[in-house]
Structure formats: C-alpha cells, structure tokens
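A single protein chain has been omitted; all remaining protein chains appear in their positions.
Labels for the chains are A and B, by order of writing; each one numbers its residues from 1.
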Amino acid sequence: MIHVNSIDPRTKLFFVAMVSSIAIITNDIMVLIGLFVLSIVALFLLGGFSISLFYRFRKLLFVILAIALVQSFFTSQGSSILQIGEKVILTDFGILRAVQFALRITIVIISSLILITSSSRNLIQGLLQFKIPYEIVFMLSIAAKFLPILRDEMVNKVIAMQLRGIDFNRIGLRKKIALYRYLLFPVTINSLLKSKDMSVAMEMRGFRAMDGRTSYRSLKMKNVDYIIIFFSLIIGLSLVVFKIVKGGI
Amino acid sequence: MISVSIKNLSFKYTKSDWWNIEDFSMDYEEGSITAIVGGNGSGKTTLLRCICGISPRIYKGEIKGEVRIYGRDISTLKIEEVIQDIGIVFQNPETQIFLSTVEDELVFGPENLCIPRDEIEVRLNETLDLIGLNHLRYKNPVDLSGGEQQLVTLGSVLMMNPRVLLLDEIMSWVDSTRQIEIREILKVLKNNGKTIIMVDHQFENIELADKVIRM
Partner (left out) sequence: MDDAMIKIDRISFGYKKGEELFKNFSLSLNMKEITVLLGRNGSGKTSLTKIILGILKPPIGEVWIKGTNIKELSLGQVGSIIGYVFQNPDHQIFGATVMDQLLWTADFLGQDKEYIGQKANSLLKDFDIEKLVDIYPYQLSLGEKRILTLASAMISDPDYLILDEPTSSLDPDRIRILSGYIRSIHKKGTGALIITHDKDFAMEWGDRIITIDEGKIKDDTCK
C-alpha cells in the first residue's frame, strides 16, 4: 500500500483531471470501463477505498441507476429489448447509454474521493504551486472552512426556534414559510457582519498588502509522482490514439 | 521610551452626530501594560482603532489630532509598515482564523509580508513555544476551544513582530484557566519591551496593568 501522504497532491490532481476529461469525452464503453477500473485501483492503492463506502453511497447509487434508466426510457434508438404492447420501454442502445452515464458519474465521484485522500491544506498548496492566484485559492479555503459553520448555525437556529416553544409539527404551511424569514435574516446579517470583521483581521495580517507572498510550505515531487504522471499520460494518450485509429471518438 | 504618542485625538464616525473620542492625549511607554476601561460607547474600541489606523482607514469617520508610533505619524504609513509595528487582537477568534491548521494560521501574516522561509521557521518555533501550542501545531483551529483559538490568534499577530500590541477584550471567549496562561504570556511580552494596550473589564486582567485609564 502506497503511503497516502507521500503522493504529491498535484499528481492526484493531474491523474483525476486526465481520467475525468477522457471519461466525459469518450463514448466507448470499453474505455469507460477501463477508466472506472483504473480509478478504483488508484483509490484502493491510496487507501481511500473501504466497504463502508458502498454503504454511505448506496442512496446515491440508487439515484444514479434511476436516472440512467429514465434516460434509457427516453432513448428510442436501437432495437427493443423490452416492450409493452406497442410501447418500447428498453432498447439495447438505451441500456448502453445508461451504462455510459452511470460509469461517467461514478468515475467523477471516485475522482473526488481520490482528491480527498490528500489533506485540504496539501491540496491548496498543490493548487498554489500550479500557479493559481493565491486570492482565489484563499477564498476557496475560507468557503470550505465556513460552509460547515454556516450549516451548524442553521441547525442550531432551528433547534433554538423549537426551544422557544414552536412546534414544527403543529404549524401550518404558510406559517412555516414565514418562519424562514426568522431563520435566514439573522444568518445573513451575521454572515455579513462576520465577513466585515474577517476582512479587517485579514488586512491587519497583511493580506494583499504586498505584491507577492512567500510560502512557508512547499511541495516537492518525488520519483513516484513522476512515474505515476508518466504512466497516466501514456495510458491517456494510448486511449486517445486507440480511439482515433478505431475511427472517431 | 515613549512608543505610542497620542495628541489631541478626536474621532467621529461617519454616521454619527457626536464625537466618540474628544481631545484625547496620552503617551505610552515601551515595556508597559495599560488597561482601558469604560462602559459601552465610551470610545475604548475606537481608541484602539485609531491607534492602529483602521479608523479612519476601514471604519470611516472624521479624525483630528495625531497618533505617532515610535515617532512616525500613523496616517503616513503604508499598511505593511503599520502591521509590523502594531498588532491588534479582537474579541472573537472565529473571525480572525481563516486557515485549516494552527501552523498555516501562524505563518499567514509573515507570508503576506514576504518574509523569507528561514525567518518564518525561526519565528514559528519561538511563537509556538511562547503560546505553548506545539502539540496542536497541525490541528484544525475549528476543533480547538475558544481559549486555544485565542492563543492562536495572539500567536498569529506576534508572528509579525509588532512592538505595540492592542488587545480588544480578548478574554471574552476564553475560559479561566486559559486566561491565566494568556496573562502570563502578556507579562513575558511586557518584559521583552512590548507596549500593550488592552481594553478589558475583568478585574484579574486589569490587575496586570501598570496604568488604568477610564474613558
């Protein structure tokens, strides 16, 4: 098992970008299955794969299958496999489309899981070393930090409302909608006031005071990173060449 | 030696009809702690804002009089010069912490000031020792208690080596055990020659001060 922390986040970013792009462009089912297997293996090697994943994602899997089947239902090309009287329900082409869709989505999901095996601070550093402007990366990290706080605040507010004696089960729909004002209004104002305070604190810590900035942390690519990138490129290019040779993506 | 010199300072916020501070003059010395007390609206926070320049720069209003830090008029200084002389810590740690590890948070300021990595390393180790959070170096500040978060904020400001430290009711979200720790740190800073001006209302914190001013 490759040690999770030792793979540079940029390698993962590269791998994921490559896999996702090919998955979205290609229609070839073999390619998609190949990419799917490749990403599962990658996730496994990074230690991000566990049986509990299936458990947590089971609802999502149902949704994907449902959407896939609906898609196939509305695709009338191809020869029919299942029909009720005159109405065609499933066609072979439709099922193919459904499988492609399901594979694509799953590949994208697995890609995000691969990214999450790096700590958020390493990912951010990776983005920075890819020369994405600090302001943008910084804003992303602040959003990532505050979204859970915002969610907690909403949850607490809903609890607090009930503790003022308001029973959600007993009030009518119109009043429930009116309650939203009391939920959203304070949260919005609080967020605005907090961001004002935060911007003062940021400015007093020198944010954007000077044209550049130094970086305490730095990521260094190791041999294993270059190997992975190299092989990813080879596989990616082979797939593309294979497609072109076979005649059209 | 006089570090902060305020002469005839008056300040009125843009939307206000009355002067929050009127004709205030005071000198502060290196290696001292001054406590500022007073009721709501007495101008304590405004005073701190004027000393570090965020009034009128961010909190707009009309200002009269003069604030000098080590002889230099603060209204003439660029922001990067200001923050290397004066640091300010506010009441609520939540709005002063932006990053996902204590270490990141501490190095944020010096990184913004383009301090070289080696220098940052030195300051980082010293500061972690001073605030006693070596064991929390890689922790997410979100998981820390209010008192620990405030230690991080204090450390982050100290990382820029300011000679003057302004504290605006920093003990509000800090439990009593941590307050004792922070008071000890302030004593060390004072002995190292820092000028500390703190707004507070708790007796044990005010006790630390060499001078108490009521506004």
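Keep this in mind: a residue touches a chain if its C-beta (ideal position, glycine included) is under 8 Å from a C-beta of that chain, and two chains touch if they have at least 3 such contacts.
Owing to the predicted nature of the structure, the values given are computational and were not obtained by experimental measurement.
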| item | value |
| --- | --- |
| Omitted chain - touching chains that are shown | A, B |
| Sole residue of B:Ser25, B:Ser176 or B:Asn192 that reaches the chain not shown, by the stated touch rule | B:Ser176 |
| Identified contact with the non-displayed chain, of A:Met161, A:Met221 or A:Val240 | A:Met161 |
| Touching residue (missing chain; options A:Lys175, A:Arg208 or A:Lys246) | A:Lys175 |
| Footprint left on chain A by the chain that the document does not show | 153, 156-157, 159-171, 175, 178-179, 182-183, 185-186, 189-190, 193 |
| In chain B, positions touching the absent partner | 40, 91, 145, 169, 171-173, 175-176, 201-203 |
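As a working rule, only the chains that are shown with their structure count from here on.
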| item | value |
| --- | --- |
| Centroid distance [mean C-alpha coordinates] between chain B and chain A, Å | 40 |
| For the chain B and chain A complex, residues of the former touching the latter | 52, 54, 58, 78-80, 83, 87-88, 90, 92, 94-96, 98-101, 103-104, 107-117, 120-121, 124, 142, 156-157, 160 |
| Residue ranges of chain A touching chain B (in the complex, touch as defined) | 119-121, 138, 141-142, 144-145, 148-149, 194, 197-210, 212-218 |
